[in-house]
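The complex is shown incomplete by one protein chain, all other protein chains being positioned as in the whole.
On to chain A.
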Amino acid sequence: MAQVKLRKISKRYGNLETVHGIDLDIAHNEFVVLVGPSGCGKSTTLRMIAGLEEISGGEIVIGDRVVNALPPRERNISMVFQNYALYPHMTVRENLGFGLKIAGEAPSEIERRVAEASAILGLDPFLDRLPAQLSGGQRQRVAMGRAIVRNPDVFLFDEPLSNLDAKLRGQMRVEIKKLHQRVKTTVVYVTHDQIEAMTLADRIVIMRDGRIEQVGTPQEVFEAPDNLFVAGFIGSPPMNQIDATYRASDGAAVLQDGLAIPLHRSGLVDGQPIVVGFRPDALAPKGHALFADNRRLSFDRTVTLAEPLGTETILFLPLSGKEIQARMLNPRVVAPGETLAFELDLGSVHVFDKASGKRIGGRSWQGLHASN
C-alpha cells in the first residue's frame, strides 16, 4: 500500500516562497496529474516527494512513513525525467539494470527483470545500444523501463513527453496509460499540457503560483471549474469568458452589448459584476446542435473566421466586444463575413464572481445535465 500524503508542504528559496503549503492525498494505485502553467511549482513539488529537494515546511508521507528526512534511495520511488537522464556511458541493458545492481540483486535476477521490462516496453532490439544511439521515443521508453524494473511504490514523472514531437507524444501518452493499467502503481505525473492531464489522470490537481486551484476527476474539473483560472486552463479551445452584470429583475446576466443571458442561479445580488463562461461546445449555429428548447438563447452574429478541423469547425464571432469561439459539428463551409443564427445552451453557462474569480452557484446547474 503506497498512498502519498502531502501535508502543508511548502518550499522556500531564501526569502522566496515558491510552494505555499499544499495539501494533497493520493490514494494507493491512483494516477494523479499535477498540471499548471510553467513556473507554478509542479516540479518543485514532485522533487520534494522524490527527496531531491529539501522540504521547507510540512510533511510528506509515503506508505505510512513520514519521509521528510529520508534520502531518495530510501523512499522506494522511481522517477522519469524530462530529458530522460539516461546514463550516457551505459548501454540500455545497463541503464535498466543499474538500480537493481546498486541494490545488490543477483545477476540472474537482474537479467530476468530487465528482460521483463524490456519486453513490456519493446526494448529488446536496443538492449546493447548506448543512449546516444537511440531516438527520442526510444530513450523515453528506456527511461520508463528504468523506472519500472525496480517495482517502486510510487512512480514520479516530470513532463516526460514534452521533448517529443506531437505525434509521438500522443503515442507515448497511450503507452503510459496502458503501462499504468498493467503495472498498477501510485503515479504522480507532472505536465503543463492539459490534454495530457485530462487523458491520463484519475484525478487532476491544477496548480498556479505554488497553490492548488482545484482537485478533481477530469470530468469534475472540466464540467465544474472552481474558478476562472481553472475554467480557462482546462479544455481546448478554452472556455469563452465574458464580463456581465447581474440583473435581479429577470435573473439574467446583462452583457456590455445589451444581450441578456438568463441564468438559473441563486446567490447573486442585483448589479453584481460577474463573468459568464461557456465552452465553445455550448454555442453552435442553429441546426448543428440539439440544445433543449426551454433553455437555449438565440442570436445572430457575423462570423469573422472559420477554422475547419475535419469533423468540426471552430467559428470565431464577436460578442460583447470580445472575440469568442463556437464549435460547429457536422460542419458545412462557412465564409468569413457570413451571418449565422447561433444558439447558446443555457444549461452549460458557468457564472463566476468578477471580483474573486470564484464559481457561483456550486454545481446546482448540473441538474440540467442529467444525461451525464
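In this section, a contact is a pair of C-beta atoms (placed from the backbone, for glycine too) under 8 Å apart; a residue touches a chain by one contact, two chains touch by 3 or more; residues count from 1.
The rule is simple: contacts and distances are computed from a predicted model.
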Per UniProt, the name of the complex member that is left out, chosen from "Maltose/maltodextrin transport system permease protein MalG", "Phenylalanine--tRNA ligase alpha subunit", "OB-fold protein" or "DsbA family protein": "Maltose/maltodextrin transport system permease protein MalG"
Of A:Arg65, A:His89 or A:Lys286, the residue in touch with the unshown chain: A:His89
Per the touch definition above, residue among A:Ala132, A:Ala166, A:Val269 or A:Ala335 touching the missing chain: A:Ala132
Contact residue for the chain not shown (choose from A:Phe31, A:Phe98, A:Phe126 or A:Phe291): A:Phe98
Residues belonging to chain A that touch the chain removed from view: 50-52, 71-73, 77-79, 81, 83, 85-89, 98-99, 102-103, 132, 146, 150
